[in-house]
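Shown here: the complex without one of its protein chains, the others still in place.
Presenting chain A:
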Amino acid sequence: LAHGAGGRATHTLIEAVFLESFRNPMLETLEDGAVADGLAFTTDAFVVTPLFFPGGDIGDLAVNGTVNDLAMCGARPRYLSAGFILEEGFPVADLRRVTASMAEAARRAGVWIVTGDTKVVERGKADGCYITTSGVGTLDRPVRLSAASARPGDAVIVSGPIGEHGITVMLARGELDIEADLCSDTAPLNALVDVLLDACGGGEGGDGGAVRCLRDATRGGVATIVNEIAEASRVAVVLDEDAVPVRPAVRGACELLGIDPLYVACEGRMVAVVAGDSAEAALAALRSHPLGSDAAIIGRINDDPPGLVLLRTSFGGTRIVDLLVGDPLPRIC
């Protein structure tokens, strides 16, 4: 199995195994969460090395990840469950640190962790601590957000500088011996989503709002998210390289590592597709919130070529930003 990077291989795995086995209309949408009967439901498993890194740890990732998946459905996150798989010998002090940050993250997001489970496996059978969270949210607004709703003329907005989480974790592994002034961007996005939907309304639901689609740019980064949108909506996403916000420390580390920041994971950034004529209003709303102060319009939706993401480079060229099959590998001969 080489299906970890969140790219095409993960998709293939999901479609070939899980969708095949569990097929039903709700799963088939492959959205971040399922929506029915006024409720949104989602689940996520968390594995990260190292467990503690500047700006966060596996605990707040586990809470924020599920909170954000619910928020991306337009739901108000309410209740979470938490499952722990612990390796024998995992220090109790570390577990306390993890649960403390989960509690803090839950408080910040306004959700309760209401149920849970713990298993301890033999030494060597797990890497310290794995966490699974599931969450329920209520659909208090008449919105319908979907990766399949993007239309030509829409704007693509990112809520802040990208790539900080992924690069922070990579550097925190300590093998690279690089000092960088960086923290993970892990954060709950539900309040930011509220601000945006209050200003613009969402989807084709009751209020005819302007927000078509929200996605948190986790594994595979912004590049993967916009590819999913391009594919699901059968539209082209055209990004403007110079408009994508990237902090200098992230840019520097990406340059050193030869990694394109568009593919680096975030844990507190979302991509919003918004009707073109509401783009400025959406941007202003996002910027009014601390988590969206550096939001930027990074591109637009075109009708042609459907299913592809193009990047207009600083030199005026048009590069294809493809869904990666696995880890990035050089392609130049």
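Annotations for the structure displayed:
In the analysis below, a contact is a pair of C-beta atoms (placed from the backbone, for glycine too) under 8 Å apart; a residue touches a chain by one contact, two chains touch by 3 or more; residues count from 1.
Please note the rule applied: contacts and distances are computed from a predicted model.
A single chain of the complex does not appear, and UniProt lists its protein name as "Carbamoyltransferase", one of "Phosphate ABC transporter, ATPase subunit", "Putative ABC transport system ATP-binding protein", "Anti-sigma factor antagonist" or "Carbamoyltransferase". From the options A:E88, A:D140, A:E255 or A:D277, the residue with contact to the unseen chain in the full assembly is A:E255. When the missing chain is restored to the complex, the residue among A:M26, A:L176 or A:A243 that touches it is A:L176.
For the options A:L13, A:L95, A:A126 or A:V325, the residue in contact with the chain missing from this view is A:V325. Where chain A meets the missing chain, the touching residues are 8, 170, 173, 175-178, 255-259, 305, 308, 310, 315-320, 322, 324-333.
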